[in-house]
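Of the protein chains in this complex, one is absent; all others appear in place.
Order of writing sets the labels: A, B and C. Residues in every chain begin at 1.
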Amino acid sequence: MINKQYSSVSAAITDIPDGATVMIGGFGASGSPIELIHALIDHGAKDLTVINNNTGNGEVGLAALIGNRQVRKMICSFPRSSQSKVFPELYQAGKIELELVPQGTLAERIRAAGAGIPAFYTPTTVGTVLAEGKESREFDGREYVMEAWLPADFALVKCEIADPLGNLVYNKTARNFNPLMCMAATTTIVQTKRLVAAGDIDPEVVITPGIFVNRVVEVPKPVHEDTLIAAGRSYP
Amino acid sequence: MINKQYSSVSAAITDIPDGATVMIGGFGASGSPIELIHALIDHGAKDLTVINNNTGNGEVGLAALIGNRQVRKMICSFPRSSQSKVFPELYQAGKIELELVPQGTLAERIRAAGAGIPAFYTPTTVGTVLAEGKESREFDGREYVMEAWLPADFALVKCEIADPLGNLVYNKTARNFNPLMCMAATTTIVQTKRLVAAGDIDPEVVITPGIFVNRVVEVPKPVHEDTLIAAGRSYP
Amino acid sequence: MSTGWTREQMAARAAQDIPNGSYVNLGIGIPELVARFVPEGREFIYHTENGMLGMGPPPAEEERDLDLMNAGKKYVTAVPGAAYFHHADSFSMIRGGHIDVCVLGTMQVAANGDIANWSTGAPGAIPAVGGAMDLVQGVKKIYVITQHTTKTGEAKLVERCSYPLTGPGVVSRIYTDLAVVDVTADGFKVVELAPGISFAEVEQKTGTKILPPE
Partner (left out) sequence: MSTGWTREQMAARAAQDIPNGSYVNLGIGIPELVARFVPEGREFIYHTENGMLGMGPPPAEEERDLDLMNAGKKYVTAVPGAAYFHHADSFSMIRGGHIDVCVLGTMQVAANGDIANWSTGAPGAIPAVGGAMDLVQGVKKIYVITQHTTKTGEAKLVERCSYPLTGPGVVSRIYTDLAVVDVTADGFKVVELAPGISFAEVEQKTGTKILPPE
């Protein structure tokens, strides 16, 4: 029987090398794979390029990874947070790079990487400073800019239910970027709240088919960023 | 309460004009909205451009629509069928046009139309006669061809369960092109086996969110092409 | 003494212009208030960029689901008939022209419909764009709700935006504390004044030519 299960978050992420490009699922605190991120902090890989919509909250999860100086560059749409000073301080000190990508373009570039589409055209950013230096082109009399796919070496993803084949189901708006990142990374590593047997997930409701997943680790009681922040926690 | 329900298939399709571009869901017989197609035959709109993966089977459904000489042009990936001579005979007599599009490119062009992406690059057809006359371009040392979005005026779609807001769920491989066509047409018309109240479909399992659907009509016992063909039926 | 419309009245006035059955995306701030003022007999379906149609009002604190938030990262609920989806599908709805109305706040809006609401362009500022550039390019109608001037009295309705654009020529209509203003081929045009507000006051607080109501 095919079984992609790993015994622990640390075992699942241990081969992420320095310099890797790592996608991290979640939108703000929702759908963020905190336990995998904390394992990556323990692991210590440096010089990472991280793709996430934001730059983390408080001093846990992604913000803690950035604060631990493991991230060379962030690719995101919204690097500000009312709850975290970690990224802003490093950025203003010139100690971390930023590639700002509009949210829809970020999502579509990630999907394109998973779908074998090296580039596409979008109206987003036309006529703005974010289109500067980008190729643009008219279709049917309207201007569009060309955007390239955005692949990654690894994706860290959180879901609600998984089976050993890597079929995944998410919970509400914690879905967000997670299914797209599964498609776009060479190695997709998933933490699931519940691991069930193959066949226990109705094939009609699978959101991420197992073909997009390489490793699954069960984290039965995942912590939530907002809870950690409310408790004043930091990591490590 | 928002209610997209129509009382009959004929009421739902009655404004499809001559010359319209009409997407028809389904892959072969599976997921084909036979009752809506037959209503379109009764309605009689002519000079249609029809987008479907195939060209119909037997002398019912899409094959009957073609046989009734309502279709000026087919856009499809596989116009041959072991069970129908309708399209081949008209095509060889020069009485119907064909735009042949590889299946994955067809799906992606339809999605692109729904997603506001006017063009994208794909490796499919590179080095073949189907790439002739198309723009090509290298990314990361590999050649790709540019493909344009494929929108339509109307989409005829079949699903298993719908609610009055147009949220849809499909059955097994009858899903195929249907969700993509819902996204890509100005007016999406859906026949559903079962119409349930808003809230009766779990928000996690909705495949087509209602925003992509304009009209829903309940067809509780849809016929199936294969059954009609086995019974030697033709339409009208 | 006349003070024009309150935040709530601006939101209520905007809600009047949204047809029944519309798919609506509301920006953070005053635009969020629109959901409280849906006119009698109408129903709107709310889209939130992070992956839901059918967003409902905030839950009681004890009923919060930590996995159910909106694009402003606030806890919300789902109404009957809601649907969840991933970010690529969510922005297909936006970019593909499926959302009927987006109501946004702004820093500046220009007489040609340009909008600037994501960055002051100040050196050292951390740029953050989120989904704003997708929304202004993709949604069928872009409405803006904003105070007519900044806190320090500077015009927000201007001839040309001095801040970096979010999108060019995209805004249809503006709801301020003083007036409802259309963006027309001839520039700004007042379509309605707040009670007790004169056209002269609006004209004086607008940074460029503005046409009176008919």
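The definition used in the following text is that a contact is a pair of C-beta atoms (placed from the backbone, for glycine too) under 8 Å apart; a residue touches a chain by one contact, two chains touch by 3 or more.
All values reported here derive from a predicted model rather than from experimental measurement.
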Item to check | For the chain not depicted, the shown chains it touches | outcome: A, B
Checklist entry - Which residue, B:105, B:167 or B:214, contacts the hidden chain when the whole complex is considered? => result B:105
Next on the checklist: From the list B:49, B:178 or B:214, pick the residue that touches the absent chain.
Outcome noted: B:178
Next on the checklist: Please identify which residue in B:21, B:49, B:70 or B:125 touches the non-displayed chain.
Outcome noted: B:125
Checklist outcome for this item: Per the whole complex, from A:49, A:77, A:122 or A:167 the residue touching the absent chain is A:167
Checklist entry - What residues on chain A make contact with the chain left out of this view? => result 1-2, 111, 113-117, 163-165, 167, 183, 197-199, 201, 203-204, 206, 209-212
Next on the checklist: Need a quick check: the contact residues on chain B for the chain that isn't drawn.
Outcome noted: 27-31, 53, 77-80, 87-88, 91-92, 98, 100, 102-108, 110-111, 122-130, 170-180, 207, 224, 226-227
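Heads up, the rule we're going with is that only the chains that are shown with their structure count from here on.
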Checklist outcome for this item: Note: chain C sits from chain B at a C-alpha centroid distance in Å of 36
Checklist entry - So how far apart, in whole Å, are chain A and chain C when each is placed at the average of its C-alpha atoms? => result 29
Checklist entry - Taking each residue of chain B in turn, which ones touch at least two of the other chains? => result 115-117, 203-204
Checklist entry - Touching two or more other chains, which residues of chain C qualify? => result 52, 78, 84-85, 88, 91, 94-95, 138
